[in-house]
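Structure record follows, encoded as structure tokens.
Note that one protein chain is taken out, while the other chains of the complex remain in position.
Order of writing sets the chain letters: A and B. Residues in each chain are counted from 1.
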Amino acid sequence: MESLLDIFVLENSQLIEQLEQTILCTEKSIGIDGAVDEIFRIMHTLKGSASMMMYDNIASLAHSMEDLFSHIRANGPDNLDNSRICDLVLSSIDFLKNEIGKLENEQAADGDSFPYIQLIEEYLNHLQAGESELDAPESIYAPAPPALDGGVFSTPLPEQLPRYRALVFFSPGCEMENMRAFGIVHRIKDLVIIEDYIPSDIAANSSSSELIKQNGFDLVFSCSLPAEEIRNLFIKDPFVDSLELSVLEEEYPETAMTSEEEPHIPPVEERDCSVECKEAGAGSGLHLVNNRGNHISVNLQKLDLLMDLVGELVISQAMISLNPDMSLAAQLDGFQKAARQHSKIINELQDIVMSIRMVPLDMTFQKMHRIVRDMNKKLGKNVVLEISGQDTEVDKNIIDHLSDPLMHLIRNAIDHGIESPEERARLGKPAEARVRLEAKNESGDVYILVSDDGAGLDREKILARARERGLLSTKDRDLSDADIYSCILRPGFSTCDQVSEFSGRGVGMDVVASNIEGVGGAVVVSSTPGQGTTVSLKIPLTLAIINGMQVRVGQSIYIIPITSIRESLKIRKENILHDPEGRELIMLRGQCYPVIRLYQHFRIKSDQKDLTQGIIIIAENDSRSVCLFVDALLGEQQIVVKALPRYLGKIKGIGGCTLLGTGQASLILDVAGLFEQPA
Amino acid sequence: MKTVLVVDDALFMRHSIKLALEKNGFKVVGEATNGLEAAEKYAELFPDLVTMDITMPDYDGIEGVKLIKQINANAKIIMISAMGYESFVMDAIMAGAAGFLVKPFKEEKIVEVLKAI
Partner (left out) sequence: MADVKEELSQEEDTQKGKFLTFLVGREEYGIEIKYVTEIIGGIQAITEVPEVPPYVKGIINLRGKIIPVLDVNLRFKKEAREYDDRTCIIVIDIYDLCVGLIVDHVAEVVAMADEEIAPPPDARSGFHSSYIKGIGKVGTAVKLILDCQCLLNHDDFSSLHQIA
């Protein structure tokens, strides 16, 4: 079972994230008042949980926030300084996030929330001072009408009943003593005739609990029950610390009696509730509850484990069906059928497990609103973030790697892409600048586009810098725009001290690129001067299982992802050409392809050196194609992608590794990497 | 073994209460996240006891108590309240809650309270 701490961290970080989104949404549209209830409720929950865990700094911040918002709730959101209050909440959110982050990393939540509390209280005081004197400044929780308070029960007493006095003390630290007293009154009110109690304002005045703490709860009543039963009535509440029960002498000699009048309080509330019940039963609330019941949250580690197991299952299935010992069995019809069924079920299982791991990009995208808001404030720009395709789903493991790069891209877009308001005005561009964040599915990959309507990239400046940094070879006359723009993704293109001087981008773009490549994706930059820049991230749907073609090169077996293969074929001598530099090319149906002999590329021994004897695989990536020369095709198989051991670092042209049916490790080619110049 | 339905919108609180109770010989047979769900679960499970949070979205704990009391007037419900919610606690008591606890509470306390009713 997960620990309480895990649950605390998980639940509350979700709540806070949700809160942040709400604030960012409402701040722009309807103002904070749309979010008051939600903020209040979340802070209330957080306070409760944090105080149970004794995270006092978190609990007290949540508490003061709760106070602030309950005040706003009670007094209406008029005259609120929307921006100030959003700042207050957001800065508190940052603090809370940070503290919860510490807990998540098994550190102590030791941050000092006092400065935040002070700010909140200051503002609360300011609000309270601002309210007209007619409003009672205190008492955030409007007390209910004092239906049961002293005096109400001054019904005449039946003379024959013995009268009692009870003095009750509650156990220290039980809190809300007045409500405990109220509970007692409520519990006994139908069984005894209550004359009076002190303090008398237990229901209406919460400060009466202080009096009860000091002097006890003093109650006079009469009833026919034996003393022992009365005692039991009182100590039903385990918080009753001591009870002094004494029989009173006849003190009030005259009590006029009309015996028909039963001392009975009509159960008003019960009548109310029957009405509400019907509404509740018929209401749409039922729907909501049922929906919630259909979801459970699962520990990600368990999912990872499940994924691994399914991966092993896929491998072991291949081990069975491709096992040489099976070649005999393979001729048997029954075995064939059973094996097909088996592999079909495993495929389905795999699909389901994969789909469990798919998470919509929504949350990741929503986070960006905060970045835009903060950047706007900091830089004095007016940028609107437009989001689309946030329902697109990506494997959970990949999504975790997208946040930072996206944040970076959006910061860059606002900081360097979008012009200053003055500049935009001069250019006649709309004052409201746009940054778009868009996701879409395309042929087995997910594309995420970050685009802005800013100044665009400065081709010449990038070219100049790239030359200066030695990132381009001299013969760059026939470089395409894409080639030039992609320079900004290279490490060492730009360093921090050039941020201000350089009008384009490039700040940390290499980090973005390496993050995205790390999950098997690719980054492409395009730009139109004066109209903006688009950075598109191509992300694989999943890292885990792919269809791969096994190929043999010399003694080695490599896997080429099926998605990268356009076709495979044998060629004739006349297909082979050489360019002036002596490089091999293959001409097929009027198109010319460069050739990579894998045995050369990977520097391994192979006896098959004749292009016409081996197999040519036309592999493509982002509209670029290349012919890969291999000895033989061994067949298509589903494979479980594993990362290369960390020790080996990143190897150009290798995307990962896997285990073959034989148990041998094999490398998976990364076609995009093969296009790059070998080291 | 006494059966308990735990009602709270916070997973953390549900879990804390469940842990505390199950360590002490209670059986948590169900959980609910608002008053309406609580009543539905109550009707389905008929637990001996209910712990009920007060502030929950859509249908709060007071409504939960009222609904459950409709199902079974003798249902034993313990409210779990935060500090400062006197009037809500009062409503709950009037609606028929058997007792209440104030957050944060110690494990012994909730056990004590549930054993007492």
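Simple rule for what comes next: contacts are C-beta pairs under 8 Å (C-beta built on N, C-alpha and C of every residue); 3 or more make two chains touch, one makes a residue touch a chain.
Since this is a predicted model, take the numbers as computed values, not measurements.
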Shown chains touched by the chain that is not drawn here: A
Contacting the left-out chain in the complete assembly, out of A:556, A:575, A:606 or A:621: A:556
Hidden partner chain, touching residue among A:5, A:74 or A:604: A:604
Sites on chain A contacted by the missing partner chain, in the whole complex: 312, 491, 556, 601-604, 642, 644-654, 657, 659, 663-667, 678-679
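Just so we're on the same page, only the chains that are shown with their structure count from here on.
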Chain A-facing residues of chain B, complex: 9-13, 15-16, 19, 33-37, 39-40, 55, 57-59, 63, 66-67, 69-70, 81-91, 93-95, 98-100, 102-105, 109, 112-113, 115-117
Residue ranges of chain A in contact with chain B within the complex: 4, 7-8, 10-12, 41, 44-45, 47-49, 51-52, 54, 59, 140-144, 147-148, 174-176, 178-180, 182-183, 186, 203, 206, 236-239, 269-270, 272-274, 276-277, 280, 283, 285-286, 288-289, 292-293
